[in-house]
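What follows is one structure encoded as structure tokens, with my remarks underneath.
With one protein chain removed, the remaining protein chains of the complex are shown where they sit.
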Amino acid sequence: MAIVEAPQQLTVPEPALPEATPMGVFQRPTATTGWRSWVTTIDHKKIGKMYGFMSIIFFIIGGVEALLIRTQLATPNGTLLSAQVYNEVFTMHGTTMIFLVVMPLGVAFMNYFIPLQIGARDVAFPRLNAFGFWTFLAGGIILNSSFLLGGAPDNGWYNYAPNSLVVYSPTHGVDFWTVGLITTGLASLVTAINIITTVINMRAPGMTWFKLPVFTWMSLVGQFMLLFAIPVLTAAQFMLLFDRRFGANYFEVAQGADPLLWQHLFWIFGHPEVYIMIMPAFGMTSDIVPVFSRKPLFGYKVMVLSGIAIGFLGWGVWAHHMFTSGMGPVSVAAFAVGSMTIAIPTGVKIFNWMATMWRGQIRFTTAMLFAIGMFTMFTLGGVSGITHAVSPADTQQHDTYYIVAHFHYVLFGGAFLVFMGAFYYWWPKMFGHKLSEKLGHWNFWLMMIGFNLTFGPQHILGLQGMPRRVYTYLPGYGWELWNMVSTIGSYILALSVLLFIINVVYSRRKAHAAGQFTCEPDPWDARTLEWTTSSPPPEFDFYEIPDVQDLDEAWHRKYAEDENGRLVRIAKMEDVMDKPNGKTPHMPSPSYWPIVAAFSVMLIGYGIIFSLALCAVGVFLLFVSTVAWGVEPSTHEEVPPAEPPSPDTGETGAAREIHEVGANV
Amino acid sequence: MSDVVLGAESHEVHDPYPGLSSNSSTGVSHAKMGMWIFLASDCLLFGAFISAYLLYNGRAQQGPTPGDVINIPFTSTSTFVLLMSSLTMVLAVSSAHRGDERRLRLWLVTTAILGASFIAGQVYEFTTMVQEGLGYTTNIFGSSFYSLTGFHGVHVTIGIILLLIMLGMSLRGRLPKAKAEVVEVIGLYWHFVDVVWIVIFTVVYLIHK
Partner (left out) sequence: MIHRPTARRQTRRTSAKARAALGLGAALAAVVAFGAGCVPNAKQDSLKPKGHYAQTIYNLVVPVFIVGGIVSVIVIGGTLYFAFRYRAKGDETDDENIPEPIHGNTAFELGWTITPAVILLVVGFATVVTIFKLDKQPPPQNPHIEVIGQQWWWEFRYDLGGADVKKEDRKYDDIVTANDMVIPAGTDISLKMTARDVIHGWWVPELQGKRDVVPGRVTMFNVAADKPGTYYGQCTVMCGLSHANMRFTVIALPKDEYKTWLAEQQKPAVMPTEELAAAGGELFKSQCGECHTVRGIHDAPTGDKSPLTAGAAPDLTHLMSRPTFASGTFDLRIDSKRCVAKGLYFAEDQSCINSAELRAWLHDPPAMLPMAAEESDIAKGDVRGMPDLGLSPAALDQLVAFLETLK
């Protein structure tokens, strides 16, 4: 079959008769099942699932690192980890959780659900999407392989210069950090371009800007922020890499360099990054709360506009991470006041979520519990955030466990809790069966208890003067009790994560044992477009591209006002859903080249660290895969029966090539 | 040109991939939209390197300083060459839209040659500077200068490769009028790289300490 033959044809890049068979050179793979179908897939749903799977794997790795940290700090003078290993572990914990868990987990849901929510059949650039995933995985592998290849990065996720230079961090750890994150940065960049183009260009007819589901809206805002933030980090990382590998002087103080350059560049990326992580979570909460309150989102437009406002304000506040750097009272005052303004649109969101519940008909599904957990815990994180915006107070809180508590309330309590909720909410759409609600409730309550026990006490520890990033502490500072409580909490948290994994396995076995591989399209009585297609959706998402009439399109297909103005059910989703219409839309075939290109990026990465020869191999392979990417046909020859391959350069060939301009990138 | 690509109102009938390419909500094709979005992002990559250069301007602890090594007349000439390549790129795009493949190839080659001349000039310039004592590791001026202009040089080089790939496609008849947009999208990238150079030229060569 072609699957076996296609890679061999690589060695013959010259087609025999290019004019006669413009597409015949590079065949595309055809597998739709088995591991090959995953490796070569360009289907946004499969890619979304792979993002989700890998994020959970990395979450487990980062979680184990967290448990190591907490075990070390459970008592004074902990001896589980040496100082060096501890520094590596906390650095990798932060880096993993931010770049390999929260960001890609958001992307997992965006990948799967944005096309479904806007009524499209795929993203704008399906192969680029696959490339993004494999490049993200390559970056994750580079980062984590550092443990096995001579030492992990050991300078914190922020990696302040000049402690990141070779003199102060002589292992290859920081190189792995730099190269790994440039790689994941590339993945994020192409994904951002893809998602933004998709949302701007591929909305179904009638899906105007103010009918977009809020998850799509917030993801769009977040991806725009990413688009502008990532290159700044990439530039800073290149500077650091050049300093470390090629002797540049960007951070050499003796040469007149200023260490604050790194801090400014890092936080110009780093603060928008916070919103990049939280934006999809805002969107999920805004989608989940209305469904289970059975009411439309309170103040939809205000929610959208406040999200956009946060997106803009998020750019003007980076230096609040530098209040203690001695940058002068005028800058500090400006950034303090600027940081406070962000609380206003954020507060609006929280109150609107509450108002959505007001006079609703609230069902306490696991998803709803997690969404409520999200915005209440996020409120606590937001309030402690205000106390840092008060910059004199921040000089007492900065770099202490109070900050650790704050950002875990925002990123775990805010983002991760509702990601859990999103798993429970969207699971039936993705896998054709629900997760167990009973285990889900246990999961939720254990997670809430564990989370609050872990991070609540850290507020107190921080205010009592315990700095962060310390591998040990002495007795006699009054930190023993709350450290122990926090450690106990972290194990309860770990238990709740274990329960989630058990739930996934258990629910899947139960459903499959009962022969259930699909479920009803709309198990939650939901509101947005993804619930109008089957669960799981067909490969092409929709048989017929929906014609969108309303915000909350799915809801309005099911409910209308009667003559008295009362809301009544007029249809079941099964009756008004997207159904087979006799036509099978053709999708572009899978492709080998995204994973090959991503692999060559990984080779280049390792090459920069270890050997420039490896780099050269990677560059060559990247060049080959780019050319192959450009010349391979958009579908496998056998796939489109409607368009028999024409022996000459007829219209069919030309028409098919046109799609390569847009779709086949 | 874009009628085929963009204008398919009835997406269900003629389009084998509805929703993928031909049905853009904005009327701008995905490729062009994607390129614009990428270029917006790339601005900040250069922005960061230019900011670093400006911050370190005049802070080098030892020479050579920009005044010692920069040859403004020479670089002005290569800047002019690069700007001319934007003009020839415009001509290439318009030839592509007219379906004049012979002219398209002519202008693509001319653009690539002008770009290559610029790169050759940069290589000459770097070699001269190294001979005059400004290595990459000599001082912070050296590091920030070579990194900034080097990144730009890499961008131009990638542009030249893209031009050559398009030339190859055209020679094989794979750049018909209907695909003129490929040339246009690559052209956007080329113009962007030129505009960035104007900024770099101003910052590095015209206002140095």
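Note that the chains are named A and B in the order they appear, and that numbering of residues resets to 1 at the start of each chain.
Assume a residue touches a chain if its C-beta (ideal position, glycine included) is under 8 Å from a C-beta of that chain, and two chains touch if they have at least 3 such contacts.
Note that the structure is a prediction, hence the values are computed from the model and not measured.
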item	value
Among shown chains, those touching the left-out chain	A
Option from A:Arg363, A:Arg509 or A:Lys583 whose C-beta touches the chain left out	A:Arg363
Option from A:Val383, A:Val505 or A:Ala616 whose C-beta touches the chain left out	A:Val383
Touch criterion as defined above, residue of A:Thr400, A:Asn443, A:Ser600 or A:Ser625 at the omitted chain	A:Thr400
Among A:Ile57, A:Ile449, A:Val470 or A:Val576, residue touching the chain not depicted	A:Val470
Contact partner of the left-out chain, one of A:Ser293, A:Ser436, A:Thr454 or A:Thr487	A:Ser293
Contact footprint on chain A, counting only the chain that is left out	82-84, 87, 155-156, 160, 162-163, 167-170, 253, 256-260, 293-296, 298-302, 324-326, 329, 332-333, 336-337, 340-341, 343-344, 347-348, 350-352, 354-355, 357-365, 372, 375-376, 379-380, 383-384, 386-387, 389-400, 456-457, 459-460, 463-467, 469-474, 476-479, 481-482, 525, 559, 566-569
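Throughout what follows, only the chains that are shown with their structure count from here on.
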item	value
Interchain centroid distance [CA atoms averaged], chain A/chain B, Å	31
List of chain A residues in touch with chain B within their complex	18-19, 22, 119-122, 124-126, 189, 192-194, 196-197, 200-204, 207, 227-232, 234-236, 238-239, 242-243, 246-250, 252, 254-258, 261, 265, 268, 544-545, 583, 585-588, 627, 630, 634, 640, 642-643, 649, 654-665
Chain A-facing residues of chain B, complex	4-5, 11-12, 16-26, 28-31, 33-34, 37-38, 40-45, 47-49, 51-52, 55-56, 59-61, 136-137, 139-140, 142-144, 147, 151, 165, 169, 172-174, 176, 178-179, 181-182, 185
